[in-house]
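This report refers to the structure that appears directly beneath it.
One protein chain omitted, others in place.
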Amino acid sequence: MARVGVFVCHCGTNIAGVVNIPEVLEAAEKMPMVVSATDNKYSCSEPGQASIREAIIENNLNRVIVAACSPRMHEITFRRALASAGLNPYLLEMANIREQCSWVHSDNKEIATNKAIEIIKMAVAKVIRHEPLYPRQVGITKRALVIGGGITGIQTALDIANAGYGVVLVEREPSIGGRMAQLDKTFPTLDCSACILTPKMVDLSQHPKIKLMTYAEVKKVTGFIGNFEVEILHKAKKVDHLKCIGCGICWQKCPEKVPSEFDLGLGKRTAIYIPFAQAVPPKPVIDLSHCRYTKYLTWVATGQEGKKPPECRICEKLCPTAAIAWDQEEQLFTEKFGTIVVATGYQTYDYSHYKEYGSRDFADVITGLQLERLMSASGPTGGEVTRLSDGSHPKTVAFVCCVGSRDQQRGRPYCSKVCCMYTAKQAIMLKEHDPEVQCYIFYIDVRAGGKDFEEFYLRAIDEAGVIYIKGRPSKIYQDGKKLIVLGEDTLMGRPVEIPVDLVVLATGMEPSAGADELARNLNISYDTYNFMVEAHPKLRPVETHTDGIFVAGACVGPRDIPECVAQGSAAAAKVAALFSQDTLTTEPLIAVVNQARCIGCLLCVTICPFKAVDYQTTQDGRLIAATNESLCKGCGLCIAACRPKAIDLRGFTNQQILDEVAGLWL
Amino acid sequence: MMSINPFIPYQATLKEVINLTPDIKLLNLELTVPELQNNFDYKPGQFAFLSAYGVGEAPFGFVSLAYRKSGIEFAVRRIGTVTAALHELEPGATIGLRGPFGNYFPLEDYKGKNIFIIGGGIGMAPLRPVINFILDHRAEYGNLLIINGARTPKDLVFANEFDTWAKAPRTQLELTVDKGDQNWKGREALVPAVVTELKPSPVNTIAITCGPPIMIRFTLAALKGLGFANNQIVTTLEQKMKCGMGKCARCNVGDKYVCKDGPVFTFEQISKFLEQY
Amino acid sequence: MTKVITKEDLLSWLRQLAEKYAIIAPVTSNGVTLYKSVGSSEIDKINLNFSKTELSPKNWFFPPSETLFTIVKDELPRIIPASVDREAILFGLRPCDAKGIALIDKAFLAEPADVFYQEKRDKTTLIGLACLSPCLECFCTSVGGGPADLTHLDILLTETAEGYITQATTEKGKQLLTGAPRQEKEIIPPVLPSLNLILAEGITELMPRVFNDAYWDRVADRCIHCNICAYVCPCCYCFDIRDYVSKGKIERVRSWESCQSPGFTRLAGGYDPRPTKGAHFRQRWYHKLLYFPPIFGDIKCTGCGRCVRSCPVNIDIREIITDVQRMKV
Amino acid sequence: MAVSHEPRIVGFLCNWCSYAGADLAGTSRITYPANIRIIRVPCSGRVDPLFVVKSFQLGADGVLIAGCHPGDCHYTEGNYHTRRRFALLRPFLDYLGIDQERFRLEWVSASEGKKFSEVVADFTETLKRIGPREI
Partner (left out) sequence: MIEEIRNKAKELLETKTVDCVIGYEPATDNLTSRPVFIYEPSQVNRLIFDETCVHNLSKYLINRRYKPTGIVAKPCDTRGINLLLNEKQLRRENLFIIGVVCSGIRKVRFNQIENSMPTKCQYCSQHTPVIYDFLVGEPVTEAPTHNYSDITEIENMSPAQRKAFWSEHFDRCIRCYGCRQVCAGCYCYECFGDELDPLWVGIRIAPGENWVWNTVRAFHLSARCIACGECEHICPVNIPLMLVNRKLEKDTLHLFDFEPGIDTEIVPPFATYKKEDKLGTGE
């Protein structure tokens, strides 16, 4: 039988100054199953806790009520006190008579006293139904998965690996490097992007603790913190990378030339290719949609209609190590991980919605990222900025900021954060390339909040003579060889019309394609733009609501490189902290299924935000729900949805809450 | 003996609680009304309803003997809401007691006969007063053979009385469990198998059995194999009951009400029921 | 000469009686006719032209739920038994319903008597109304009753154009009638209706033979175990006893239960001696037609036809009896 | 109502936002009517409609469910489900004779101690105005 001890705290005068403690004690003594009711000056103090311990032992108590402050304040303290008296810590219930009684009803002591008595009465009704609960230990697979091989993913993987733990990095492109590999220089220091990135890429590829999986995608994620199972799809490279030595003969000789994705269509690559010269791994894949041999095979397979395409197979013939593997198919592998870090980065906004800017119809309207490729020494023009239309060097260039950023109408109200600085950088660089160039920058506000950013912006004006025009251009149109940018200088309050040779649109950042699908697979939240949602924007910036899954970099929101690197390191630190433990303790206040009552409608499986409810099939073919103790967070959503009450929440059972309500009318 | 309104329980005080097995407790009660304390009669086989006030009542067979005046005892296995509530009670608590109800083992009629007791698990509870009655009147009965079976050694009830039973004259106690533990040196066999193994003679013998339905079914077959006739085999039936007076119709089996016409039946009677038991 | 009471006099007599007695009489509201307690000011609400109430008048003696006693938990639990304070008149019951009460009497008044039932029974006078336009599903004459059977009533009223013929059969009835404003009249008693007959005779002997027939499983196929048959039946009396706790007060409550409800025989551990749908279903008919008669002398059916009318899936006791009769060959 | 009626409110507060909000009202010493009895639940999504129905059956004059603002749920989406259940339950109870003014869902964040006190004050005022429930 429950033997309840009630401990009423004075909290100095915080409670006792309002609530009539003797009256409360007298009432508490008469409550069902209460065997002792005592008071304490400060229950949370060491003497206070000691007296609780003593009373538990002396009166052989097996349930404890501490009527004091909020459980959010001291529940853990008193649970420890119970444990130190040899009682299961979960046999405690706190009656909040300070925050929710004495402090808010100081105007009427009698009412406050009555309310305190009722609060304790409800707590007694509930505590009688408490059962001892035991946390569970689960093991940890000390191996991390990093999704995305951009600068963030690279940094994360290196940091985790350097802490001594195994890492698998999955990148869906043929090479790691991400967006940063496409950049020419970085602001505000004007470091060469490739020069600082490629050493890291090489480090990564050679690190004994890191397994790199390029041309691969995460398909399915199950399990829970410490014990994830991830299905990874390895796309068919058609090249055996174990044999390939990366000599490059194949991609040099491949006759099929297609626009390069890496160069954003400004240059060409071959059907068998590495995306860029410093690619890691430096080994090619065959793009089957363009490969001639594949086309030939399709022609054979579809009944040999039309003209016979060439059989080609030049790469195969030339390969010194016979690494071309036509029989290679895509493969699905399941790997186990303890944690997952998502660093899927961003892509730039597709400005085809901007009809007023030509929707990509004007050859000499390009995006900022395209300009990066043009300026890059390893880019398609070898670093010469020329017009796509006629190959001439532009002398007047207009930059348009906030294309796909800060634009409510296009559903992109957020600021992409990096555009102001990179347009300034590009304007400076253009001037450096060719002192005759005049740049105009159309902006809404210049946001230069960052170390040396403001100085950098001023440098663009002072040294590069950039003319900043406040206002969003209303139209761009072709007039002969020139592009006319129409807009309004809102500071001067007059219309402007500037003929230029080149227009660069500073397109904003948006999450990489497929980010939403990945988030759903991982069961983490994403916002309306498909940016991943962190557990807390301020205090838990790299954690998610799913334990063991972290997010870093531009997949969470617009970030610049140093922020991405910092976040990558932060996520790595979280992972390392987790891996420094051998087991994880799971909270016992979770949902449990009474299988005899479960009718298998599986509504709980559908609504669980944590995928913590799964189902099993019994021997007689019934479906029944089963909760995963490690995934369940104890929210109770499934319980309220369960019609036959086959699922219940430990610590907040149906019986307990019902008794708590009924306790009011006892 | 019955209170005037048979729906109203006597108040009884819980004097003592003994843990018989991990899930069976022996409750020792004393009626609160002084004039009833020395005047409350019941017989082996009869039962009473115990009330855990606020939860409900449930029927339990008496496991004590009224004339020994050592308190009214019941063995309660924790299985539903009422039994769970009874298990929660501590000495000094008030329990409602409604009874006695039902018929009883006609032990007077068995005088001069050999008695073969076969109990399984909690089924041993209503047989304990039968054993103790015979031991109290040892000279008037023939040989007494007791088989007490349970799932595990921990589940054997009345372990503290095994010595007394085993040492009584012309009495043999056989214990068996389905599955032993490291300390168990006795039998590991199902009760019906032990019946067949011991081969007691049916001559001038009455077999009294109680236990789970499946055990009863196979024990019956074993007894018949040894030559016992239906009228030599006696059991107590378990049925859901609510009133104890043959009114609520829960325990209706054929033209019998287990609560009123039973719970003690010979297999001759049971075999006449249309429903299978 | 016959003693007759006019409708107006009858109502005013009831109005007068309502001062002293609780009057329970058929009242129709929302299209449902039920026996309800009517005060002296509500006598006009009594429906004298009803055919058959939805629920039987057993509710009065054996209500859907009733408190047996209350437990007061101060120092030691004290028990306060429930009791009724007033004498009552159950007015307007049909002879079949009166028989239903008589059948429950057999079970509830058998030793040890059910005191709660007995108290109400003793304090109640039954005034019947002869049934001059029975329903199509009625078959009281097949089970030993009749539209003007006064066996189980204290008073029977039979409607004629001149007023109600009054007949008292018991002392209690005679006593009560003395106060009624009656006139002596020359009356031709109305012709009693004749009902369809089914062959119920000998059914008790036949039932054991068909016990294991698959018939029960087949009929049970469509039974939805809704309990309605038992709840509308004037002579079904299965009940449940449980504790009811509300706001610190503990009551021991008895409420209706039906042998057709799913957990009726399931024991706390989960074992159910009557596990199949068919076995469950069969029990109702065997209790009515086989088990009850040898103990209490009659089959447990009044022929009121309520279960026939109310069964959602047309499980028809007349058909079952007929089928069993047919199965004997 | 001639006699002043002290309504009784059963409040189901989610642990992470509203319960913390109620605590904050205390820490900030904001007084409000003592008519509410708070039941702590992990999430407003834990509140089974049955609890609401049972509260009214037992005699509650009003029932309050309070949770995190939409989008802020500690469990990411519990309160969205609460909102759906409430949206259907409230008019339903009203239809069955529980005046809809007696049943409220409020979003109270951990920083809205003031809002919590205002909600309780306003709810209490409303319940006083509509008077006691006949049960």
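Labels for the chains are A, B, C and D, by order of writing; each one numbers its residues from 1.
Definition applied: a contact is a pair of C-beta atoms (placed from the backbone, for glycine too) under 8 Å apart; a residue touches a chain by one contact, two chains touch by 3 or more.
Keep in mind it's a predicted model, so treat the numbers as computed, not measured.
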Residue touching the undisplayed chain, where the options are A:Met33, A:Ile467 or A:Leu602: A:Leu602
Touch residues of subunit A, complete complex, unshown partner: 596-597, 599-603, 606-607, 621, 623, 641, 643-645, 653-655, 658-659
Contact set of subunit D toward the excluded chain (per top definition): 49-50, 53-54, 57, 70-71, 77, 80-81, 83-97, 99-100, 105, 134-135
Where the missing chain touches subunit C, by residue: 29-32, 34, 54-55, 63-65, 67, 135-137, 218, 221-222, 224-228, 231-232, 240, 242, 244-246, 251, 253, 255-256, 258, 261-263, 277, 308-314, 316, 318-319
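Note that in this section only the chains that are shown with their structure count from here on.
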Contact-richer chain pair [A-B vs A-D]: A-D
Per-chain CA centroid nearest to the all-protein CA mean: D
Gap in Å, rounded to a whole number, between the CA centres of subunit D and subunit A: 34
Averaged-CA centre spacing for the pair subunit C and subunit A, given as whole angstrom: 70
Residues of subunit A whose C-beta touches two or more other chains: 662, 665
Interface hub residues of subunit B, defined as touching at least two other chains: none
Of all residues in subunit D, those that touch subunit A in their complex: 8, 10, 15, 19-20, 22-27, 29-32, 34, 37-43, 45-51, 54-55, 58-60, 74-78, 81, 85, 117
Complex contact set, residues of subunit C against subunit A: 246-248
Interface residues, subunit B side, partner subunit A - complex: 88-90, 93
